[in-house]
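Excerpt of the complex: some chains, original placement.
Letters A, B and C name the chains as they come in the text, with residue numbers starting at 1 for each one.
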Amino acid sequence: MDNIKYDPDYVVVKAMENGVTIMGLTRGRDTKSHHSEKIDKGEVLIAQFTETTSAIKIRGKAKIMTKHGEVETD
Amino acid sequence: MDNIKYDPDYVVVKAMENGVTIMGLTRGRDTKSHHSEKIDKGEVLIAQFTETTSAIKIRGKAKIMTKHGEVETD
Amino acid sequence: MDNIKYDPDYVVVKAMENGVTIMGLTRGRDTKSHHSEKIDKGEVLIAQFTETTSAIKIRGKAKIMTKHGEVETD
């Protein structure tokens, strides 16, 4: 179990179709996908950046809410 | 019992139908569902990010309130 | 007695009918209800997140005020 001392930002992803994929990419020299989460139409995933994840890739039609505003994947 | 030193953000989920599922996904390398909470129509769950939970997945018709705004699952 | 060093956020719950239940769910790997408080019509409960509680579940007709806005259970 991590012993986190901070409260990192998170992003909100709402799937607009089935099978939207949210991939966590590893922090550090090796940037590879360490986890892949699938959500179906209408489902929502709220994901923090973590010690493991420094980048998040979203594939499939979705609405994404971040501190820099909203964006929709097509 | 944890000895938390911080006040992490939380999200507010209101079920718009029976059986809305809120899953906590584990922090760290292994990202899997460690807990699943079900709420019925009109019930509200207010959930913090924790040492254990770095992602939250919502399935079922619900209204979700976060610091980046509101979103509804369908 | 805890030796808290921080001032966590709280939520305000006003019961709109008798028997509104506010459940505190435990922090950590085991997420279960550790306490259940009942309030009747017109009563108000103001509850902080704590070392023990990282999620709060509200059942019954109520008005809930949080930092992300207000929501009513039906």
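One rule holds for everything that comes next: a residue touches a chain if its C-beta (ideal position, glycine included) is under 8 Å from a C-beta of that chain, and two chains touch if they have at least 3 such contacts.
Given the structure is predicted, the values throughout are model-derived calculations rather than measurements.
**Q** Since all chains share one sequence and 3 are shown, how many copies form the whole assembly?
**A** The complex in this structure file totals 12 copies.
The rule we apply is simple: only the chains that are shown with their structure count from here on.
**Q** Centroid of chain A to centroid of chain C, CA atoms only: how many Å?
**A** Using C-alpha averages as centres, the distance is 28 Å.
**Q** Note the residues in chain A that touch 2 or more other chains, in rising order.
**A** Correct list: 1.
**Q** Tell me, which parts of chain B touch chain C in their complex?
**A** Touching chain C from chain B are residues 1-7, 10-12, 14, 24, 34-35, 37, 39-48, 50-52, 63, 65-67, 70.
**Q** Chain A touches which residues of chain B in the complex?
**A** Residues of chain B touching chain A: 5-9, 11, 25, 27-29, 31, 49, 51-52, 54-59, 61-62, 64, 66, 68-69, 71, 73-74.
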